[in-house]
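Structure in structure tokens, see below.
FYI, not all chains are in this one, though none of them got moved.
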Amino acid sequence: MEPFKCSKKWVSTLFSVAQIAKFVDGRIEGAAELAINQLAPLDSAEFGAITFCAQAKFVSQISTSQASAILVTAENSHLVKNTAIIVDNPYLAFAKVSQWFDWRSPIQAKISSRAVVAKSATIANTAQICAGVVIGESVIVEDGCYIGANTVIGDQCVLGAGTRLEANVSVYQDVHLGQNCIVHSGAVLGADGFGFAKQAKGWQKIYQLGGVRIGRDVEIGAGTTVDRGALSHTFIGDGVKLDNQVQIAHNVHLGNFTAIAGCTAIAGSTHIGENCTIAGLSGVTGHLNIVAGTHITAMSLVSHSIKEAGVYSSGTGIEKHQSWKRNVVRFRSLDKWVKRIKSLENEMQKLSSKKQ
Amino acid sequence: MEPFKCSKKWVSTLFSVAQIAKFVDGRIEGAAELAINQLAPLDSAEFGAITFCAQAKFVSQISTSQASAILVTAENSHLVKNTAIIVDNPYLAFAKVSQWFDWRSPIQAKISSRAVVAKSATIANTAQICAGVVIGESVIVEDGCYIGANTVIGDQCVLGAGTRLEANVSVYQDVHLGQNCIVHSGAVLGADGFGFAKQAKGWQKIYQLGGVRIGRDVEIGAGTTVDRGALSHTFIGDGVKLDNQVQIAHNVHLGNFTAIAGCTAIAGSTHIGENCTIAGLSGVTGHLNIVAGTHITAMSLVSHSIKEAGVYSSGTGIEKHQSWKRNVVRFRSLDKWVKRIKSLENEMQKLSSKKQ
């Protein structure tokens, strides 16, 4: 007999609808004992899968979905063919359930014989240290940490319990990560900030003596770089989420729960408040203060402090190259054209007054 | 006797003009037996080298070139002092010939004793696995693959025949690459997409359950990141070329032969058609459709779908900081100035009509 169809053939655990409903604090309408072995999109979920409907535009797909179970709001549960799990926020419930289907293997408590760990380091018995890892002096790795292959950790670092470093991460000396962080491959934490003093000829390096302090539940994307501080630490608050290829310069402060999308750069000593979101390819120049609850749209450059929460943007928007070329020429003499508008207004006023 | 001068002293193979002409389907005018040991620019090529002329502005350099052979079009062959190889497209012929002078050593079929390969992995006898490589469970590495030092490959990945991963590449679980791909150092394939659901306080991670599917003849630049899909796969078509530090978010679809230059980011679930080119430092926001044959100029932000092929741009163009500052101030009140133009037009019309 065929098992349930599942694109991830190495997932063998089955969950019951009842287990899932309990986990997301949902109410079941339909069969609670159905076995679930997959999480799938609404339009392609098959029997055996659980799915969700989180947006009004997808409601019409509920009634034809083959999924064994659907996470829905109360108002849409009557549309579900098989089993409905009623929750207040189906998107959040889906997010919570997703971890049950993750591809990561459970932590295997062991230190690979191909890893190199300094004698002064303290590695919890429950941590997994993969092949090729190099760990420096006095490092502390707490319970349930995972350190992926070929990751390098400098002296005096601390990894809080449950923190996961994927393969090929580089952590310099004196970087502390809180509990349950995830750091993706290619990320570099604690490299020197970009600090130089101008001298007669060229630049004198300012050695970067601070470290990096990272809170709990922080996720740091692939290729993202977080520089160490110059004299004090660079700081990343709890629950901060950084996408891939983000650049956090020395002595930046990121408030709790702030999220920054790919390829954005925050320049040195800038302080960003809590619960901000910054879209991709954006920049914030140095020594600024960005108030909590600020939202920046994609490819915007923030070049002054923001004191009032809200949405901010820059740029010209995309257009056909031919018309753009004409407009850009005008932009580059915009000040002149505004002055000519003003002259016209003056002349107009003279003319009109003469009329009267 | 001095051998032919050659900046790459480790290239010992010599090719004859005849061999090269045959390879590029060219016609020889001059000596076919000349030995070639180097590929060089037109203005500095010495005897022993082959070169090419692909642009009208360089035609004047042909007659003084010391090169043993020059790839030229028929109309320019009479200018060549030594041997001409006549082809329709000298630039393409040059590109084809360049591989004969590449610095990469031929694949040495062996698995380094310093590599760690899971027992369940299948490695072709003709593949080369360098020192420090770590290969996960059930990975398939086909004929003639090269896996550079300290590269890490997660479980259930597939590398098509002839694919080359340079040093320090990170590949997560469930990433498939087709035949003859090249992935450069520092690239990260299959890291988690940036997916989170807002919750009462901060963000709930959406585990990223999809993988990455990459076609054949794809090149991926240094430090480029391609995220895994959320529920289905991220997809990169055949012949796609990604430069360095490009960011491809989860569930993006890149059509065949599309090329993307350095530091560009494509946000989640965006679908880009075939044969597009996107210049460097550009961005495409999420959930868009970009039609085949679209070209985006440097540092442009595409924030809506593009339905008509063509060239698109954004930005203001560079100018002196002093004048830029004045113009930017005007930009930020542009709407007001346009309204004042309209008022002037109204008044003008009134004035003019009174006149008549």
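Order of writing sets the chain letters: A and B. Residues in each chain are counted from 1.
In the analysis below, a residue touches a chain if its C-beta (ideal position, glycine included) is under 8 Å from a C-beta of that chain, and two chains touch if they have at least 3 such contacts.
This structure is a prediction, so every number in the text was calculated from the model and none was measured.
All together, the complex described by this structure holds 3 copies of its single chain type, of which 2 are visible.
We take it that only the chains that are shown with their structure count from here on.
Separating the centre of subunit A from that of subunit B, both taken as means of CA atoms, is a distance of 26 Å.
By the touch criterion stated above, subunit A contacts subunit B in their complex at residues 8, 10, 39-41, 44, 89, 91-92, 94-96, 98-99, 101-105, 112, 114, 130-132, 148-150, 166-168, 182, 184-186, 217, 219, 221-223, 238-239, 241, 243-245, 256-257, 259, 261-263, 279-281, 298-299, 315-322, 324-325, 328, 331-335, 337-338, 341, 344-345, 348, 351-352, 355. Those residues of subunit B whose C-beta lies close enough to touch subunit A in the complex are 116, 132, 134, 138, 150, 152, 154-156, 168, 170, 172-174, 186-188, 191-192, 194-199, 201-207, 209, 223, 225, 227, 231-232, 245, 247, 249, 263, 265, 267, 281, 283, 285, 296-297, 299-304, 306, 310-317, 319, 323, 326-327, 329-331, 334, 337, 340-341, 344, 347-348, 351, 354.
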